[in-house]
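All protein chains of the complex are present and in place, except for one that has been dropped.
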Amino acid sequence: MINKIKQYVGIMPAIFVIGFFMFIPILIIVTYSLLEANPYGGVNWNLTTEAYTKILYERDLFDEISFNSAYLVIIFRSIWIALITVILCLVAGFPVAYYIAIQPPSRRNFLILLITVPFWTNLLIRTYSWILVLRDTGLVNNSLQVFGITDTPVKLLYTEGAIALGLIYTYIPFMILPIYASLERLDVKLIEASRDLYATRWITLRKIILPLSMPGIVAGSILVFIPALGAFIAPELLGGGQKLMLGSLVQLQFSSARNWPFGSALAVIILIVVMLALMLYARNAHKNNSEGTIH
Amino acid sequence: MAVAVSVRNVKKTYHGSPSIDALKNISFDIHHNEFFTLLGPSGCGKTTLLRLIAGFEDLTAGKLHLFEQNISHLPPEKRPVNTVFQHYALFPHMTIIENVAFGLRRLGKTENEANTAAEKMLELVHLDDFATRMPKQLSGGQQQRVALARALAPQPKVLLLDEPLSALDLKLRQNMRLELKRLQRETGITFVFVTHDQEEALAMSDRIAVMSAGKVQQIAKPDEIYETPANRFVADFIGDANFYDASIVKSENDVTTYQIGNGVHLKGPLRPNMPDNAKVTLFVRPEKISIINFSTLELVSGEIKDIVYLGSSTDYQIELNSSLSIVVRNENQQNGLAIAKPGDKVSLRIDPTSIRILESENS
Partner (left out) sequence: MAQKTDIRTLPGFRLATIGFFIYLYIPLLILVVFSFNATHSATVWDGFSLNWYAKAFDNSDIRRAAWNSLVVATFATIFATSFATMAALALARNHQIKHKPVFNGVLMLPLMVPEIVTAVATLTFFSVIGLSLGLGNIIIAHTVFCIPFAYLPIRARLHGMDKNMEIAAQDLYASKWATLRYVTLPLLTPGIISGAMLAFIISIDDFIITLMVAEAGSTTLPIYIYSLVRIGITPEVNAVSTILLCISIIFVTISYLVEKKR
């Protein structure tokens, strides 16, 4: 018995730290989302679904409830921008992953390092650098004016496009790396076999390469979608806080708005969406694994 | 005889540091309806040549014709040849029937036509019950036959086979040899077969091209390759052989005596137009020598050093003098009992006609 417990001693500190400081806090915000807001911050211990109804309805001065789409718009904008980010990351990332995968090994590793270096640098700084490019006196607008394409600066910063650009910039390594991993394992002979059997380059891409890199594409999509959905920095800095996304909305509830239950409810919604995405991924991965078994 | 594949002055260089000349100016023809084998050790260029014919790589110089059509620079999908890959390269995300129908679909056949033809091909390789399985659910031998069916389905003018049997175990490999021969006969398609396994090459081929270091060393029928190899490389690569550097002692009545070592003489055929005291290389296959248990002065004699039991035969390593030895192979006809033991003094009978004189190596 003691021997059995001894086996678990090693993992306990890590499990305890994550369990105590991460798992329990999440349980607490789930609880908070079902409590009444205290106008001075914190909560009153009364169970209510107020925080969730607030997403759809608002209570006016006369305590009448009416439909309010403001928060719903933010939620859908977040999901929409996250999806756009995923799609654009895929479109831009796939050729890069493919090109790197067919390079000789030494160059391959170097290019992968080139992709990961910005990823490991500060998110805030990376996003800030885009302000320098996009703002009215930034690189793009300066070039446009120098070449006489426009007279007045084009509004690039503080748009949804700017947010998406920043999000792609931030998360595209999450798309490229898993796709690269699945392409790297792809047997060249399969491509040769396809060409040998009268398929052109593009048909080979569609019929052989894309289907076989699907696990990487799915993994990459989820890895991009999750952080993009709760993104905070890009919407704040590149959206200027004008195009509110879920991340900013949640942060707002815990700071200036002081509505912790509402903030918790929004956080729970993010968690649920993420969990659905992960379950989808797990099911997909499981399917892919079981397909290969003998008889 | 119609020429199926004509290889003319083909060169292939892989640029890099250092650059590698995989094929150095190769020319030969492969006949229609032939089972043609490219045989050689790894790195000899045989697979490169196959890949050039398939179109997976560009040739550096030279020309390739397929039934008189210049295919030198056509992409693989434009060449009416198909390949059976070493590890089959079946598409893992497609069923067996989808794999076999793939080429037909690309050639513009409707799904129905393609599936009907694919089913026929599966029947030909006895796998009609497996049409809806996935490749991973099949054994190695079955996958092999699917790969064959897939490559044969579009009815290519030439079928290229890249060491297709190397991943199979011995018994299966032997069965597949017969199967491949049968398929070649039944379909009438020209087969170009790449292997490093001499036994496979000898057993199946109509003609064999032995390759080494980017060059063709000899093209001939299997028995000619074995009995009258063109040079030392071919003689050494195919089967086992004893080689000796020799000088001529005397010639009389079509028999020449060669000295192969201090006091050791061999009688062999005379090579035409050979100057006196010329240096030559002699070789003799071990199974063409017989061991005699008594000694006469006429015969070569020596002492048995080592005995290697090989099942159907036994190899005797015999020391002729301190720096010279010979291997003799004896069929195990009498219950596998050894006919001699290490330390025995024996004499050897070597028929002069079984001794071959080799040209200097073609390199």
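Points worth noting:
Note that the chains take the letters A and B in the order they are written out, and that residue 1 is the start of every chain.
As a convention for this text, a contact is a pair of C-beta atoms (placed from the backbone, for glycine too) under 8 Å apart; a residue touches a chain by one contact, two chains touch by 3 or more.
Not measured: the values here are computed from a predicted model.
The omitted chain makes contact with just one of the residues A:71, A:169 or A:198: A:169.
In the full complex, chain B touches the hidden chain at residues 15-16, 56-58, 76. Residue-level contact of chain A with the missing chain is found at 4, 7-11, 13-15, 17-19, 21-26, 28-29, 32, 42, 92-93, 95-96, 98-100, 102, 104, 109, 111, 113-118, 120-126, 128-133, 135, 137-139, 142, 169, 172, 188, 191-192, 195, 201-202, 205, 226-227, 229-233, 237, 246-247, 250-251, 254, 260, 263-264, 267, 270-271, 274, 278.
As a convention for this text, only the chains that are shown with their structure count from here on.
Work out the mean CA point of chain A and of chain B, and you get 57 Å between them.
Within the complex, the chain A residues that touch chain B are 187, 189-190, 192-200, 203, 207-208, 211-212, 291-295. Partner chain A is touched in their complex by these residues of chain B: 54-56, 75-77, 81-83, 85-87, 89-93, 102-103, 106-107, 134, 136-137, 150-151, 154.
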